[in-house]
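Missing here: one protein chain of the complex. Every other protein chain is in place.
Labels A and B are assigned to the chains in the order they are written; within every chain, residues are numbered from 1.
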Amino acid sequence: MAATGTATDIAVVGWAQTPAVRRSPSTEVQLLVPTITDAIAMAGLDRREIGFTCSGSCDYLTGGPFAFVQNLEASGAWPPIAESHVEMDGAWALYEAWVRLQHGDIDTALVFSSGKSSASEPMELWPHQLDPYYLAPLGVDPASLAGLQARALLDAGKATERDFAEVVARSRRNGRANPNAQLTGEADVDALLAEPYLREPLRRHDLPPIGDGAAALVLARGARARELCARPAWIRGIDHRIEPHQPGMRDLTTSTSAALAARKAGYDGGPLDLAELHAPFSPQEIVLRQSLGLPEGTEVNPSGGALAANVVMVAGLARVIEAAARIVDGGADRALAHATNGQLLQHNLVCVLEGE
Amino acid sequence: MAERCAVVGVGQTHFTKRRDDVSMPGLLREAVDRALDDAELTLADIDAVVIGKAPDAFEGIVQPELFLADALGAAGKPLMRVHTAGSVGGSTVLVAAHLVQSRIHRRVLAVAWEKQSEGNAQWGLAGGRSGGIGAGGAFAPWIRAYIQRSQAPEYIGWMVAVKDRLNALKNPYAHLRIADITLEKVKESPMLWDPLRFLESCPSSDGACAVVLTDEAGGRRAPRPPAWIAATAMRSELGQFPGRDPVRPQAGVECSADVYRLAGITDPRRQIDVAELYVPFSWYEPMWLEGHDIAGPGEGWKIVDAGETEMGGAFPVNPSGGVLSSNAIGASGMVRFAEAALQVRGLAGEHQVDGARTALAQAYGGAAQYFALGILRSDPD
Partner (left out) sequence: MSDATTGATTTGTAKQHLVMEHLVSLTYRDALPPSLDRFVDRLLEGHIVGHRCPSCSRVYVPPRGYCPMCVVPTAADHEVEVSDRGILTGFTVITPIAYYGQQETEPFVHASVRLDGADTTLVGVEITGVPHDELRMGLRVKAVWKPESERSTEGISSRGWGGVSSVIDSFEPTGEPDAPPDEYRDHVF
């Protein structure tokens, strides 16, 4: 059997997001209470009808072990619920819920994730996501790693600094139409290129904004999805793959794991109305576009993507929500959503969504 | 109809205070290689990897599975990281089983671990603050409430502590080896978290556990007898709310009811041959006997008192020595499933329960609010 199947039709039928903001006064659970409530309400469900719940978050963001335990308070865990949690972006919680729905004994699932980067210093924190023996002691921050990747991309002749700036300008421009985006506006490519380097060849605008926020999504299976939503966003395939952690083990100018995940998710290179790519650093969008082989004319990140709003642990799930939203409202028939986990696009998930 | 799922490989490291002879990847590989050897498979045969561990703060690495991916041969494969507090080892098996049962993958490696010596779990549990109460401090008030409610004599806790440590002497992987343990020694050990004494509490261990799960075809052609996963269930509830009963949490009651129903069990005390329950503090043995309807309310301690949970008893609990003898936190829940699998496979060695064909594996976590349960059997049907 193929890595993914369409044996069971599962669709996105509801969602909600908070706006991404630099500093939210609310706790993660306070952000989640209205978000989850709104997502379930959009699906027209009572929370007691949810068959399975899965969430994604990261303890280290707020510095408390078991931080996710309190988030359970937003999910209506009384009476008791069937529930699990991944220490990953919410897109992987979505994957786990999708797997669970395959069993056929339940027909709805709730997925949510939250992140508050404002509690910590990201440049100080994220070096500790690296190999503790060989890399973490070096104290390399994510922007420096992304700089190495950008340099490799330039040296390979696969992109120019102007290409990076064009990704930024488009992302911010697209973000203007997204009420949840944090960093939006008109940006002139030449003006962007005139700015100083932060981590050469990256400029500050090649980095994502730092944000707080939450998102929730409701999945339903088969007939139940049709009942709950006039035009469900059907998940035609979803898969994820990881690559070696040591940057020296990989060709940073390509994403073999994203390409493999896309293939396993059933993406055949055919036409897409849009792709929502989780690329926290502008060169990474180029790596993904090239590795996924997106056809000409595919609209990339109409939401503004991670350069307009990058709530860690949420931004991947948000890509699925943005893609699904365009299908549900009739603006698109086929979309690809991508999420990444770890540094340097180490781990990638691809989800192909379609309307009927 | 979900695909049948079998445990065809089990591997554990020796659990011990500190394994400074191996790195974290080395520790995991020890368990993984043993599980693969048991299944007569290699890493190349594995379709997906699921990793579980308790909070990242315990070793001080954010999402350590990212760097462990290399050593686990996960490159090019899906890798999931589960975290459901203390129940995580159990949940990790369940998440891995779901991948097989849903027919997405045929062979999945699940691994769970903790290397407490490379960090400080007490610091981690306290969130870096002074006045940390440890897990024992969190559970002690509920244990007191259980004792008061059930009118159990205090020696029940000592009995469980002695029984599990004696069982551990028969398990080559167990951490604590207290050959001369007696009721008197437990009774005389220091009071840590009143009413819990030192010898009624689990140790801090380094260690890892791995299981290889396959579909029905994989189970049928396995080189050694497989353990069939007859049923699984997970439940969570709020940790603190007015009217909550943390002594016999509703999530635990419903989780076991679900797993019994799915496995066709109507009389768990008679139909289950052996149980591996997550008992980090001695009193949790009678509490889970009641919390999972193996005994009626107030009756759990009487089963312990009658010796029924001993190796030769009618309802043996934790022949491996349990969490009271080995506690690499993230791994502990998975060890319950691994040991249950060994029992129904007839491969538990010296601590084998004669004729065990149906086993219960249980893990719990958080404020006794997360539950992961499984029924494993010798036969697929």
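Going forward, contacts are C-beta pairs under 8 Å (C-beta built on N, C-alpha and C of every residue); 3 or more make two chains touch, one makes a residue touch a chain.
Since this is a predicted model, take the numbers as computed values, not measurements.
One of A:14, A:115, A:132 or A:147 touches the chain omitted from the figure, and that residue is A:132. The chain omitted from view is touched by exactly one of A:17, A:70, A:108 or A:257, namely A:70. Mapped onto chain B, contacts with the missing chain fall at residues 18, 20-21, 23, 57, 59-61, 117-120, 122-124, 126-134, 136-137, 140-142, 144-145, 148-149, 190-196, 238-247, 367. In the full complex, the hidden chain is touched by chain A at residues 23, 25-27, 29-30, 33-34, 36-37, 47, 60, 62-64, 67, 70, 73-78, 118-121, 124-125, 128, 132-133, 136-137.
Keep in mind that, in the parts below, only the chains that are shown with their structure count from here on.
Look at where the CA atoms of chain A average out and do the same for chain B: the two points lie 33 Å apart. Chain A makes touch with chain B in their complex at residues 1, 3-5, 7, 53, 58-60, 63-66, 68-69, 72-73, 77-88, 92, 95-96, 99-100, 102-105, 125-126, 128-133, 135-136, 239-246, 249, 256-257, 260, 341-343, 346-347. Across the complex, chain B meets chain A through its residues 1-2, 23-24, 47, 54-70, 74-85, 91, 94-95, 98-99, 101-106, 118, 124-125, 127-128, 233-239, 241, 249-251, 254-255, 366-367, 369-370.
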